[in-house]
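Every protein chain but one is kept in place in this view of the complex.
We just call them A and B in the order they show up, numbering each chain from 1.
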Amino acid sequence: MKDRFASFHPLVNFVYFASILVFSMVFMHPVLQAASLISAVVYSIMLNGKKAVKFNLLYMLPLLLVAAVLNPVFNHAGVTILFYLKNGNPITLESILYGISAACMYVTVIVWFSCYNAVMTSDKFIYLFGKIMPALSLIFSMVLRFVPRYLAQIKVISNAQKCIGRDVTQGNLLARARNGMTILSIMTTWALENAIETADSMKSRGYGLPGRTSFSLFRFDARDQSVMLVLIGLIALVLFGALMGENTIRFFPSVKWLAVTPRSIAVYIAYFGLCMVPVIINVVEDMKWKRIESRI
Amino acid sequence: METYRIEDLVFSFPGQERETLSHINLTIASGEFITLCGKSGCGKSTLLRQLKTILTPHGERSGKIYFCNQPIEDMDQRTQASEIGFVLQNPDNQIVTDKVWHELAFGLESLGYDNATIRLRVAEMASFFGIHTWFHKSVTELSGGQKQLLNLASIMAMHPSVLILDEPTSQLDPIAASDFLETVKKINRELGTTIIMTEHRLEDILPLSDRLIVMEAGAIIAEGLPNQVGASLGDKKHPMFLSMPSPMQIQARVSAEPIAPITVKEGRQWLNAFLADKTAAPMPEGKENSKASAPAVIQFKDVWFKYEKNGTDIIKDLSFEVREGQFYCIVGGNGTGKSTTLSLISGLLQPYRGKILIGGKNPAKISAKELFTRNIGFLPQNPQSLFVKKTVELDLHEMLAQTPLSKEEKSEKIRSIVKFAELEHLLAMHPYDLSGGEQQRAALAKVLLLEPRVLLLDEPTKGLDSFFKEKLAVFLQKLNEGGVTIVMVSHDVEFCAKYGELCSMFFDGSIITTNATRKFFAGNSFYTTAANRMARHIWTEGVTIEGVIELCLRSK
Partner (left out) sequence: MSEKQITGQPLSRRNWLSAVLILVVIPATILLGVFVLEDRKYYFISLLIVFYTMIPFALVFEKRKPQARELIVIAVLAAIAVAGRSAFFMVPQFKPVVAIVIIAGVSFGAEAGFLVGATAGFVSNFFFGQGPWTPWQMFCFGLIGFLAGILFKKGLLKRTKLSLCLFGGLSTFFVYGGIINIGSVMMFSSHFSWEVLLASYVSGFWFDMVHAIATVMFLFILARPMLEKLDRIKTKYGLIEPVSAKK
């Protein structure tokens, strides 16, 4: 399906992902972690479909388990000792819980990044940073233009080399690596020589004049405004919770977090709401569309 | 009103005694469409680059250039950037950013326009050039023609009053090229933009131009209305006359008149008038194909090919044979599978059905070394992809590095190739500093060092002017006489008609028809040479310029 959240202004996308990623890296409170992980998995499946399911089950689940097991082996803090290893080091409940929590966080961040990669395409990023870093963002744009071109040229060169009897796919590993480097070297000459004309074309179109602006197709409309306000409100609530200590958990020497109160429940809901913003948008738009369709 | 006034312009590159431009005087009126032509290296590109200071190369310069009555050095860069648009040769190199919309806006961003203005201008340009359908695409997805159109549009977005184009269509196929020129014409006609353009493809461009300027060795040798300049070049038997449109060449050699026909239509009218009181000479008998019984060197039997398992078939049920010593041309549109066929012959690709035999063997089964030494030689479309070293000489030596020859034998071999390809004065140069035609000769020399018996050529005339084309033809004919079989894929109908022995028409993944060149073009009514289109109502088999001239002269 087509993601509705991606159609919002890049700033909305970026604020959402930046806050979610930072929060997911910082808050280890189990309720918040669970909220973030669940939202990340749901959204990634919405974005990437079957591929995401496979990715989550095949790579993320084992990773989570391994990380959860590894931590207690190295970390022996904590007061609840479960048993001793052969070398005499204790395995504690706290370190196991901590390991699970840390692993869970890692996996959450990775899954969020898989969503980020699908939504924050390069042109959005370049747009956002074009305002504050015009030269660098132009470099990014140029690199993104050159790379596919260079890869195509590598193919052309390796075919041409093959046709004068230099076959990259034949010979042992060393010979192949050497041939590969020759091709890279030929490609470099080609790239540098041709780039001069690109520089001419930039200059010819006035690059380097003072007062360069940065154009984009994106418009910050009413829809973006309302979602942005919701995001900011939720972020403020979560930060308020963080200030009150609602979002933190202490593992060592013993596991401890604040007692659950109405205030903490409000923070949990706000956080879960924040994480689910794109999913909610997708579901609501989907329902709207179905209703429109049923009337036709 | 005048756009440019050039007074006694002299220019030479640093460290060179020779003047690249010598005493140029030229006035260009606003709204004029000017075509500039001349042999490669005659200084036309250098002249164009003088017309926009930021692109002017370093060197000694004297004389004056005025843009709208103002010395060009006094113009600020901002005005120059927006007023003077410049389109370069290579469509790919000019594109800076990764998205079509961003590329369109690039110049306007530099000029510092706000978002709303850019939005409007970009929208206008996209609609004018018909870009709106691929407006959101990545530039990598575009065809060569689309890329060049994008370059043109992104310059037109800045609303220049003059548009300078330096061989803009040399890297495009004929269809894309004439589309591009049509757009340039539209800009000139509908917006009144002054056009100054260099071009090899004069057949398409001369009917559009108001004035033709011919350059030689840095000086202007003729200027005026295209048909008058053409006629006067014809009178002088100037070598540049070979680049002129076919009707003009035919008329000039048959009857000297001050006004020459430019288009096929005018050519036909002239020919009808010329033959009105004469009887058309009969067509001479064509030579019998003597090589039909020679052994086949390339055989395709019911070959099918596709790139992906679920992809569409690129080559469909293709069968043909090339016999030893033939000069075989394959013509046809873009994306019909011509280049793929060459890749199949050279074993780069493999068919999923059918058989390919090269000298009786399957090319995919033999090693690259065996296939490409004393067997098949392949000159790729882009000769730059063959160069490895920093001078031409080292590059030639590199080819023999892995052969067991002695040092003297190698040097001897290289010496003879250098002589053959006329590279003597280029040996110490960097391959990338050579002109297009010279690069191609150097690449050809590299391939010839492997002593191929079959030479495959992919679009060898792309970007070459008529002088280099003639030269290439001489080399190819020499090789062919020496027993080398030549298979050439080309868009260049005129070249195939003049030098090919057999021609095949490729369409939709297969060969539709194959025939001896003259019969082949006589059988087509659209996909044929300009000379044939002009004379086919009288001589169906009059295919080449020379052929038609001879027939005209024999008509009494």
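Note that in this section a residue touches a chain if its C-beta (ideal position, glycine included) is under 8 Å from a C-beta of that chain, and two chains touch if they have at least 3 such contacts.
These numbers were taken from a predicted model, which means no experiment stands behind them.
Within the full complex, the chain left out of the display is in contact with A, B.
Check A:L192, A:L229 or A:V283 against the missing chain and you find that the one touching it is A:L192.
Touching the missing chain, out of B:K365, B:K390 or B:H537, is residue B:K390. Considering the full assembly, A:A135 is the residue among A:A135, A:A222, A:A259 or A:I292 that touches the omitted chain. Annotation: of A:I154, A:V238 or A:L274, A:I154 touches the absent chain (contact as defined above).
Across A:Y43, A:Y98, A:F215 or A:Y268, the residue that sits in touch with the chain not pictured is A:Y98. What subunit B contributes to its contact with the hidden chain is residues 58, 390, 430.
Seen across the whole complex, the unshown chain contacts subunit A at 25-26, 28, 67, 70-71, 74-75, 98, 102, 105-106, 109-110, 113-114, 116-117, 120, 122, 133-136, 138-140, 142-144, 146-147, 150-151, 154, 177-178, 180-181, 183-185, 187-189, 191-193, 195-196, 198-199, 202-203, 207-208, 210, 248-251.
The rule is short, and it goes like this: only the chains that are shown with their structure count from here on.
Subunit B has its Cα centroid 47 Å from the Cα centroid of subunit A. On subunit B, the positions that touch subunit A within their shared complex are 52, 54-55, 77-78, 81-82, 86, 88-90, 92-99, 101-102, 105-115, 118-119, 122, 138-140, 151, 154-155, 158, 343, 346, 348, 367-369, 371-373, 376-378, 380, 382, 384-388, 399, 402, 432, 446-447, 450. Every residue of subunit A that touches subunit B in the complex is listed here, in rising order: 122-123, 138, 141-142, 144-145, 148-149, 153, 156-157, 159-167, 170, 182, 185-186, 189-190, 193-195, 197-198, 200-217.
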